[in-house]
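So the structure is just underneath, and the comments pick up after that.
Only one protein chain is missing; all other protein chains are in place.
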Amino acid sequence: EVKSIAILTPEEGTDYGWNQQGIDAANAAGKAAGVEVVVAQGLGYGDVRPTLRELASDGASLLIAHASGYNTSAPEIAKELKVPVAIVDTPNGLEKGLVADYTLSGHQGAYLAGRLAAKMSRSKSVGIVVSGEPPSWNSQSAAFAQGVKAENPDVKITYAVIGPAAYSDAAGGKRVTESVIASGADIIFGQGNGSSFGMLQAVETTKAADGGKVYFIDVIGDKSPIDKGFLLSSVVWNIEPVYAAMIADIKSDTFGTKHYSIGLKDDSVKLLKTAAIPDKVWSEIQALREDVISGKIKVDPVYDAAAVRALMTSVAQ
Amino acid sequence: MPADKRDIVALEGVTKRFPGIVANDGIDLSIRPGEVHVLLGENGAGKSTLIGMLSGLQQPDEGRILVDGKPTPITSPRHALALGIGTVFQHMMLVPTLTVAENLLLGGPWWQRPRTEELEARVAEITRSLGISVKLHAKVSELSLGEQQQVEILRAMVRNSRLLILDESTSMLTPKGIEELGALMRRLVGQGLAIVFITHKLKEAAAFGDRISVLKLGRKVGEIPPERFRTLSEQEIISEIVELMFGKQKDDPEAAERPTRTVRADAGPLLQVADLAVAPTENAPGLSSISFDIRPGEILGIAGIDGNGQKQLAEALAGQRAATGGSVRLEGTAIEALSVGERRRRGLRYLTDDRLGEGTVGAFPVSINFFLKQVGASPFWRGGVEQRAEIDRRAAQLVREYDVRTPSLKTPVARLSGGNIQKVLIARELAEGARAVIFNKPTYGLDLANTLASRQRIRDTAARGLAVLLISTDLEELLSMCDRIAVIANGSLVGTVANADDARTKVGRLMIGLAA
Amino acid sequence: MTGLFSEVFLGALLFGAVTAAVPLLLAGLGEQLSEKAGVLNIGIEGMMLAGAYLGFLGAFYSGSLWLGFLTGAAGGIAVALIMALLCVRIGLNQIVIGIALTLGLEGLTALLHHFQFSRSYPRLPAADATVIPLLSDIPVVGPAFFKHHLIVYLAVALVFAMGYLYRRTQLGLNLQAAGDKPAALDVAGIDVIRTRTIAVLTTGALAGLGGAYLANVGAGLFIPFITNGAGFLGIVLAMLARGRPVWVLFGALLFGVCLSLTTAMQVAGINIPTDIIQMLPFLAVMIMLVLFGRRASLPAALGIAYERGAR
Partner (left out) sequence: MSIDTAPGASANALDATSGAATGRDILHRLLMTLGPILAALIIAGCILLVVGVDPLAYYGYVLEKGLFSPLGIQQTLTRMAPLLFLAAGLIVAFRAGMWNLGGDGQFLLGAVTAAASAPVLVQVMPAWLALTCSFLISMVVAMAWSLLPALLRAYQGVNEIITTLMMTFLGTSLANVLVKLVFRDPGTTVPQTRTLPVEDRLPRLFDTTITSGLVLGLAAIIIVHLVMTRTAFGLKLRIVGANPRAAVHAGLGVPRLTVAVFAISAGLAGLAGAVDIIGVQGNVRADWNPAYGLAVIPAVFLARMNGFAAIGFVFLLSVLSIGGESAARRLGVPNHFTLVLVSIMLIVLALAEYVDHRYNQSRKA
């Protein structure tokens, strides 16, 4: 009896990142299950209660509130209108039949990306540039750093936040990335919305200390369609299985009883293979992937900004 | 009236309307080289409006202006300047943040560097022939109003005007300055210039004019052409003007009438000022050891050249300016530490000379402006809530009592003419509870009728037993009203004389720095 | 820790500071010009956005940065033209129109970007630098200040040109009169409306150029809301500078340096949240205002439309 589902995103679904992955996944899951998908995008980070109510009154059987900023309003509307909602970054917010959480973290993938970066850095120095410090990015930053250190403790890590709420600060992204490159990094692990295009631009236009290319490791989406040969990899998320499971759970009345997550195991988190990664390195990474899946290597997510900074301080020195 | 070939500029049936008023109504005027054409009329008669059209600020609604016999719409101030029409406006038209030289240079081609040397030479030449001196490199904001007026006249001269318009240019000048300006006008028309001269002082009109036109309620009600003008004596001219303006025969209305009041000698002083001092500021002199007493019913005049601390004195007394020392007592109680409002409540009133700048809130209705200094007081406010009916009732009463000419109580006060704004201020200051009143240039810019009425009010005020301090640059005014006259120079009182027969000479000597 | 701050890195930090300062400088100089002439230009953020968008468009399709700067300036002028028509010519409220223009340009450029670039996110190649011989060899300072695109040196030269203009030319006098006592300018035979119009259009050109620099050099691409409030910072800078172009330059650099400081402290591992570091320039300015802020002198007629002969 699931006729339609709706997804709400803060920005337009054309960012090769968080919003686009969410919308694409919802569309795919909907298509697979034969339900209509309503997309409400570019809603911003303000109050989405009006949109939630309207979508619910239009008959959506599931509201996917695809932003951590929506995790207060969506459960409230769920209770008010008795409509199931899915929210992010709220593991203890489950409520049977009403609220399910899908706190996503690509930390396992980010760990592998760290290993990859450490292997491939010529200067033995890598950088992490983020435009803000939301939990899911923090866990990836931390895991990346752990991966780097696990691969080679001598590799230097430089961590820089562009600024508070600098999600669309492309110029800031470029400026900070350039500084990080100047500090010696030749691989940049970048997380940011609009600002990540600035990071990409910096990587494309700035030479590493040795005069060679600087590579970029992206997250969540796949920017290869717009790559000019500088994209080393990306920690790609595939949210479709999550949404598909949600639809199934609603049908079987088990919605709101479990957490959904993504990980390496079912390839819902995976590292993007590009031509820039030598096959030998790639196979080493694939071996590491098996170790993570089997639990031989444990990667714990670190969500807290202060903890991430502490971690960075200890690894930088 | 057909335009004469001799006219540089002629107006034919010029009409100008403003919302609710016809400011100029079918005016004909001829302006000729070699003539000082005096324009007279009450406040609000439309003189400045006429000038506005001649100088390109405004366009007539009807009628036309001829320049050199050709109908010429004067489309902009720039156009007026190009036609050789230079104007000294009633209100200052100088940029206060620029120097005198920069103000004089304003208007040159934008791509040029200001030609300062050229200007200095030219100014030197003109000032020499005019016998005035200006500080070219002083900031305008540092000059007194009188000095600013000279700069404006100089500016018109620097531009080689063929027609020079002076709108109430004598209002800020000392008697000596007025004489000099008169002589200057005579010399200029002697050189073939045409001059339009607006004044409210009939003696000036008679002394400096060649032709007189009188405006009344926007209409031209009469003219004395030069042929007739030359045949009349000063007294005849004045009485003819008075007849044109007021329609009744009268002798020189301004002729001084000595105060006949007697101040009770036994009464103690009402207002006592001792050793009052004020620190000088960037653009104003300070005050030092000012002391005087005023008894009930007495009028003490303060004479002096403008800019010698008159304003500072008034403001320090009213509490608007911090004093650095000395005491002020009203009816025996020290008030120098009190606020402006508290001093007013005790009965000290200050009638400012800056009507639009601080005396009124231009955009507010006339009615509210009557009560600006009483906001919150009953019965106009009760429990802080406005009683509009009460306000309107009392305002209407004051409008009647003080003959304020206003379209309605709701008219924004800035739309009134200067004289009528002044009446609003006088009404406000003399309202209930006044004990001592400071009048600062109370008749500045007023027409004759208003001037006389205001002076009478001031005399009546004193007659009611109030202490009056009358600050004025007009010696005649002081002589006609005061019991004693003190002279202020450079921020201190240089002497006080009783207003007896030889007062004029004594005050005059003090003003130019001699002993009385 | 000293090892972290290699010469190259310090140079890059300072280089970043300058790059971040240039758009602020241009916006601040532009705003200052408008304010001098008596127009409070709140629409400057919109002008920058128009400049950023059109500047990027020009540079991207022509392949020439210079053409991009040109189209950027033109974009700024186009927005300024609306402002001049509405606020200077017919005297509409400068705040209402300024905010409306900013909102409108935010929406419009985001809309256009959506239909045009939101799938391809085109990026420009690196801006080529004009290296100043000798000076650029100085350690740290050289690469930071003397290896920029030519337009940066022009912007700095503009600071001094504006200073000269304000103090030594007839036009400078006219501008000051237009802001302090427009009626006096009018009766001196100079058209106030025209003077203010010229000022506002020039502001548009400068703001547009600033936006174009931000997009083409600062970021190398255009994305919605890319200016991030730079125009409002420009307003603050102009007001703090009290009519002196050099102070706009200092102010812009202060902001740029504080931004770089954020990065430097993070790289040094100093654990202060970015929010707090970002407060530094504003705190510095507030403290300066508290200490020396007496009587900030703004033009007397600022924000008031001029109408000839009005009472």
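Structural remarks
The first chain written gets the first letter, and so on, giving A, B and C; residue counts start at 1 in each chain.
Operating definition for what follows: a contact is a pair of C-beta atoms (placed from the backbone, for glycine too) under 8 Å apart; a residue touches a chain by one contact, two chains touch by 3 or more.
This structure is a prediction, so every number in the text was calculated from the model and none was measured.
Listed by label, the shown chains that the missing chain touches in the whole complex are A, B, C.
Touching the missing chain, out of B:P114, B:G359 or B:G418, is residue B:G359.
Across B:R329, B:K373, B:R405 or B:R509, the single residue that touches the chain missing here is B:K373.
Mapped onto subunit C, the footprint of the missing chain covers residues 40, 82, 86, 90-93, 95-97, 99-108, 110-111, 114-115, 224, 232, 235-236, 239-240, 273, 275-276, 278-279, 282-283, 285-286, 289-290, 293-300, 302-304. In the full complex, subunit A makes contact with the omitted chain through residues 12, 38-47, 49-51, 53-54, 57, 68-69, 71-73, 76, 79-80, 89-92, 103, 132, 134-135, 164-165, 303-305. Residues of subunit B that touch the chain left out of the display are 17-20, 318-320, 339-344, 350, 352, 354, 357-365, 368, 372-373, 375-376, 381, 384-386, 410, 412.
Just so it is clear, only the chains that are shown with their structure count from here on.
Chain contacts here run in a simple line, from one end chain through to the other with no loop closing. Subunit A and subunit B have CA centres that are 76 Å apart. One finds 46 Å separating the Cα centroids of subunit B and subunit C. Subunit A and subunit C, compared by their mean Cα positions, are separated by 35 Å. Residues of subunit A in contact with at least two other chains: none. Partner subunit C is touched in their complex by these residues of subunit A: 12, 14, 16, 158-164, 166, 168-176, 178-184, 194, 197-198, 200-202, 204-206, 209, 226, 228, 305-306, 309-310, 312-313, 316-317.
Considering their complex, residues 52, 55, 57-58, 76-78, 81-82, 87, 89, 92-98, 102-103, 105-114, 414-415 of subunit B touch subunit C. Residue ranges of subunit C in contact with subunit B, taken from their complex: 168-171, 173-174, 176-177, 180-181, 183-191, 300, 308-309, 311.
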